[in-house]
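Each remark here refers to the structure printed beneath this line.
With one protein chain held back, the other chains of the complex are shown just where they sit.
After this line comes subunit A, so read on.
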Amino acid sequence: MSTVISPRSIVRAPSISCFLPVDNRLLIATIGGEIIIYSTTDDDSNSTFVNDPLDSPVTLTSLNNSHPTSPILSAVSPSNNPGDPSLQNWLDSTGHQLTAVTKFQISSKPITEMKYLKDLNYLILKYDNCLHLYNFSTFKLVKTLVNSKGLTSYAVFSQMYESELGEIYNHQRTKESNNNPPKDKDIQSKLHKLDSYSLYQNFYDHDPFEESSMSTASFTTTAYAPDDMIHSYLAYSVKRRLYIISWDINDSNSFKEVSIALPDKVRNFEFLNSTKILVGLTSDFDIVDIPTGTLIHLPLPAISINASYSSSFLSSFSGGPRHNLSLVKLIHNSTLLVAHDRTSIKLHNATLEPLNKSYLTFTSTPISIHYLFPYIVLVTTTAIEIRDPKNGYLLQSISIGHSQSPISIIVDPIQNFLYLQSGSTLMQCQPKSFISQLNSLEASHRLDEAANLAFQLPETFLPDKTSRLRQLQIKKAARLFSSTVAMRSPSDKKLSEAMELFSSFLAPPELVLSLFPRFVTGHTEYSRRTEFDGFVDTSLSNITFDDLMLADDNNILGREVSNSDIVTVQGSRPSTPTPFAPSTPKQGMTRSSSVMNITGDSKSIYSVGTATTSTPNRMHHHHHHRHHFNKEQVRIKQNRKKLMKAIHALVGYLADTRRKIGKMLQYAGELNNDSGSSKPLLYWKTQPLPLDIFGADLNKVATLVDDTLFCCYLMISPLLIGPLFRVNNWCSVEIVEERLMCHRKSIIEDNNSFDGSFDDSGLIAGREDESIIRGKFYTELIDFYHGKKLHGKALELLKRLGNDEEITIESLNPDDETDDETDDEMRSRSSDTSTPESIPSLLLTPATVHLSNSVEALEALRSPLSTIHYLLKLNQDYLRLIFQYIMWPMSVMPDKAMLVFLADSEENESLNRESVVDFLMTGLDFDDESMRLKYVIDYLEHVIGDFNDSNPKLHTKYVELLLELSSEENRDLSTSAYYDKLVAFVSTTNNYEPRTCLRLLQTRVSQGIDADVSRFIYLQTFIYRRLGDHLQVLQLLVWSLHDHARASEYCSELFKQDGERVGKHWLYELLKMYLKSDGKAALDTETDDDMVYGVLRSNLQHALELLETHRYATRLQLSQILGLFPGEVPISMIASMFAKHTTMQSSTLAKSRTMQALAKVELIKHQHNLLSMRSKSVVVDSTTRCGWCGKGLGGSVIGIVPNFHKSVSSGMVIHYGCIVDFETHCKKQVTGGGGGGVTGMKVIKFGDR
């Protein structure tokens, strides 16, 4: 029990009938009808609510030697039970007495109640069973409300006062909501939607901040708008009638009075706001809507706390003889507390909907309930109780002796002081400083109440509210966690609840992990936070790996394993000290290597029972230990079970935290990138989020979290390791390698058709070896390496797997000259640190073990395809690695390996192509060289065809390789295919280097490898053509290839491509070649005259053929052609050519004559038109009037209607200004009747006439 309020008596007067604190005055009415006014300002501790000192508790000078921080008022009466301070003690204590300032005699009758209406400065007194309004300054009677005769109760409501209160209690909150970082309305509404969703209900139960934002929203809706008319209200009830008087505060003379009839007798009532009054009738609660006078039944749902309560509750609500109705407005969170007897319900201020978890049941029926921020004060027949309205926690209880006079309490909400009157004593009770309340609650581990209080306090009282609340919630979570874990069978729900609390209040991972054993984290050297030391039971965190081990298992299985010839991890790693060895007192443990342990572990869960029963000698050996073991086993198994449950819960926290850390790291990174820019801060719960909230070095924390998550997955759901490694993660290489390689999954994996029984049969020597390998998470490790860009390691691992090499942790980190230092470091580190605790795979359960690393999976990994697929993901940056590791797949399955270079991927596109070609040409061994060439050609085709590479070197290389493959000697189908490719490539592309290719071709021709070199000469023509050397092309075609048709076609192509001039030139050149050569060009050294003549003859034939067949031949000048023919050519041979030319000429002549005649006809037509146009005229004289408006033309510019216009007489003269009107008129007509528009209106200026 803590202390919320400490009282001091301030007034002792014999005949107090009622009292009222108003601002800094205290009014006391006496039975004699007198009002005595006391001033509270001369008081030495007049600290008001808003100026509440932050740290020092209010000094309770009036209490005898009472220690301020004493949790109870034992100093007053030491004999009393400290947990149950009595009111009598308070009343007996003497305090600083206030002195009366003045007094007024009001009436001869006792004043039974006083209320103050601040806006109007009215004091409303009840005496003589009637209400009287008095001016508070002068104490003159203003008015007596005659209607109020016989009233039961009355209440006042002032809008101004309410808003003042609202400001005090909600000030901070309103500010918060204004500063809310997501300003977007959309976001707000989204958040709201999420709030209301039931999924989040549980979540937000721990998250008071969210509630606050909700309540803020609702508060603002109820706050009155400032430009409204401000009113003050007074309401009183007489029997079944409720009277309400409202004043406009600007004009106290104008007031309205309404009365509302109610179905039943009014017992008491309270203003909800300016328009609604909650009325307690004899049988139920109604809300009176003042403007309309209508009644709304308060929708109180049936309360069923439990059966026994509900019956009593219902009966009480259904109208017992005397029941108490209390209404308390919890201003700070816009809630109404409606209490009826022992039950109460919280309603939303505006909607009057019951709030979630809103029922509070009191231990005894309160006589009255009051609001003392942020608590409620209940007065019952036996005690005054201060409770938390959120959950009903009792914070302070002051017992009332049975012979006390009635107690009346009034709280001044502005000052947040509670005044208590009993008999002749009036006491003022101030709440203790909130900080000290908070401290004492926290010190006594009442964390719920502390968190609750911290949440309610505005930041003006608790400047570090967010961080304080966070601390409290984290502590709460830690306690919840440890108390749950301490149970025999911890509840999963509670554990995850604790973890969610940790998560939502951003608990630092180091702190959370301090609740767990070290081996869960994988880290040995992280600093463990000690905040929880002595506070929570950290029994779980002290569990060592040994505690989870059954000594029995190890004795048996240790031997068993050592009997079989398994090369264990331990064996391959002699420098590592034996895990557990130094600190383990148990014999047998020292013998266990990590692998042996794990073997034992997996057996220990599933097969201990059968193992012991199935082997009689072992059973005998251990028989005398059995009893002891059973106890021990039970304990150990409990520990395992607990730990596993805890880890299941922890995973949720870790996953959520890693996401948050990721965001923060990303933010920090962005911050570093653009320093100085006004990047918005990260926010958490409306507060700027310090980047070190999880720890000073965020990267380190990230590693801790991810390593732990990894270790947890390894224990409980190994299938999630893969996903973790594939997303961006901060797992450390050392831990991952070590754990993955040492870890051996349960032997049940061996049994594909796991039938639920675990026995020794799975562990036969032959399969053991396999299971060791299979247990290792190679796929995951490779994914991990890939994520960490440790491609070399991944590829080396794949290679070793492919070679069927044994994989050990050392082999993952081979001695590399460059890595020597780090490797040494690593070794020294691993030997320095106490023991790299092994993984409790014993925690594996059938449910979590799957066949991810089945035989098939391992076989797939061993296949070179894995390496190929890996290499496919690498880009130019890892070109060296690609070349290094493609070797072995290339030697096994080259076709598939080539995919690395032939893939249509960004990575492949990024590779340096020249390097790749070089590598393919020189870096690989092939039995068949032509295979190599084919691969390079494939690559080049891919690069040129798909990536549109225009590098001349590659293009030339392509030509070169195709040329090489188009060899004559091993001609086969593919060869001709290569040749065709070459022709197509050379003829259609032009990125290759022509000179180089020409040289290659010429060399090829001159080498004499091929019997038929014409194919290569033919290729040369394309290259010469590209070079623009058409003469060379024609010469090759005519003299070397004798392909006259092609030569002729070539000329036609030139006509088409380069135009008539160039075409004619080369056609002429071709003719010249035929007619002017001496024939030697074609015959080399042969000088036989007959032969020469034959050649000349055939050349002549070719020339004539060309002239006759070439479609452009007639374009050549006949005179030029004739000059080419040697003199001895008989006319008969060229006669047909002449004829053709003559025909051509005469047709041209005829055509031009026709054209001439036609042109003449056209000329005559135009001349006629000219004449007719010139002859057209109108005569304008002084009498000529405008054909449109009828006015004289004067000197204005005129228009003449053209003669083709049929609707009006042509040649009509109109004003220029009338043209527009005329044209619109005509257009209308035209659109109606069809025909052309009025175009061609001739305009003549005055001068033209």
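Assume a residue touches a chain if its C-beta (ideal position, glycine included) is under 8 Å from a C-beta of that chain, and two chains touch if they have at least 3 such contacts; residues count from 1.
Throughout what follows, contacts and distances are computed from a predicted model.
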| item | value |
| --- | --- |
| Name under which UniProt lists the unshown chain, selected from "Rab family GTPase", "TBP-associated factor 6", "Glucosidase II subunit alpha" or "Proteasome assembly chaperone 2" | "Rab family GTPase" |
| Candidates A:Leu360, A:Leu720 or A:Val1005 - the one touching the absent chain | A:Leu720 |
| Sole residue of A:Cys130, A:Ile367 or A:Ala655 that reaches the chain not shown, by the stated touch rule | A:Ala655 |
| Hidden partner chain, touching residue among A:Arg12, A:Arg446 or A:Lys637 | A:Lys637 |
| Missing-chain contacts mapped onto subunit A | 184, 186-187, 190-191, 193-194, 197, 199-200, 203, 500, 503, 605-606, 608-610, 612-613, 619, 626-627, 630, 633-634, 637, 640-641, 644-645, 651-653, 655-656, 658-660, 709, 717, 719-720, 722-724, 726-727, 845-848, 850, 852 |
